[in-house]
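Here the structure is laid out as structure tokens; the discussion comes afterwards.
Omission of a single protein chain aside, the complex is shown with its protein chains in their original locations.
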Amino acid sequence: MTGQLEITLPAFKRGYHLITDLIERKLPPLPEKGLVNILLQHTSAGISLNENADPSVRIDFESFMNKLIPENNQFYSHSDEGDDDMPAHLKASLIGASLTIPITNHRLNLGTWQGIYLCEFRNSGGCRRLVVTVIS
Amino acid sequence: MTGQLEITLPAFKRGYHLITDLIERKLPPLPEKGLVNILLQHTSAGISLNENADPSVRIDFESFMNKLIPENNQFYSHSDEGDDDMPAHLKASLIGASLTIPITNHRLNLGTWQGIYLCEFRNSGGCRRLVVTVIS
Partner (left out) sequence: MTGQLEITLPAFKRGYHLITDLIERKLPPLPEKGLVNILLQHTSAGISLNENADPSVRIDFESFMNKLIPENNQFYSHSDEGDDDMPAHLKASLIGASLTIPITNHRLNLGTWQGIYLCEFRNSGGCRRLVVTVIS
């Protein structure tokens, strides 16, 4: 066990956002090798690894996921918190709320094209909180 | 490495079930900080973090996932074990079979609204087994 910290993200608008740099700037000095676990402590947003170069990928994620999990499903019974709420819960479990990433040579060892996405599924999700744990 | 144990869950009916308390009661004393990994050793059920307060969320999960991954797809070739079997395998990989959760102050450090769901995709899945590993 090397360390643990909380990171409060700025409020992002609905959509998919690259947060790799933001997280790396907050990390303590990392061990030579180990693992970093990142838990997003929310049920209407997600965290995922995907393409870090072309912003059109993140736009297509928003479009596709909205078609896959639409807001106008008349069978939703959980609707008190707005049309975007139940779809956000569904997206959260399909995308996932945590990542575990290897550390090599004191750095996150992601693939060349991999970045960390904050997937904001609510129209006004506000600030989201991460718990980051470093194990070596 | 702090410890490892197996937990056999009671048989749950098809659907989404909160098992946070059940798991926490079985855990050994946890270290001050660390990680808990939970592996569900099955391929027709899933484990996920989602909303822990309103049971209607779990009902909507069952309805939505059944529409997303229907049982009457005529192209399924793996159908010997019943109409609910291949959809269960598909749901299992989309939801996932394991969770890694931070430990802080000797407790699982989930978000306020996060609970652990056992997602039972079979009509009669029986008792499901978890392997729980504590690392600090």
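A few points about this structure:
The chains carry the letters A and B, assigned in the order they are written, with residues numbered from 1 in each.
As a convention for this text, contacts are C-beta pairs under 8 Å (C-beta built on N, C-alpha and C of every residue); 3 or more make two chains touch, one makes a residue touch a chain.
Nothing here was measured: the structure is a model prediction, and the numbers come from that model.
Against the chain not shown here, chain B presents residues 1, 4, 37, 39-43, 68-69, 73, 75-78, 86, 89-90, 92-94, 96-98, 100, 129, 131, 133, 135. By the touch definition given at the top, chain A reaches the unshown chain through residues 31, 33-35, 48-52, 54, 56-57, 59-61, 63-64, 67-68, 94-96, 99-102, 104, 109-114, 117, 135-136.
Methods note: only the chains that are shown with their structure count from here on.
The centroid of the Cα atoms in chain A and the matching centroid in chain B are 20 Å apart.
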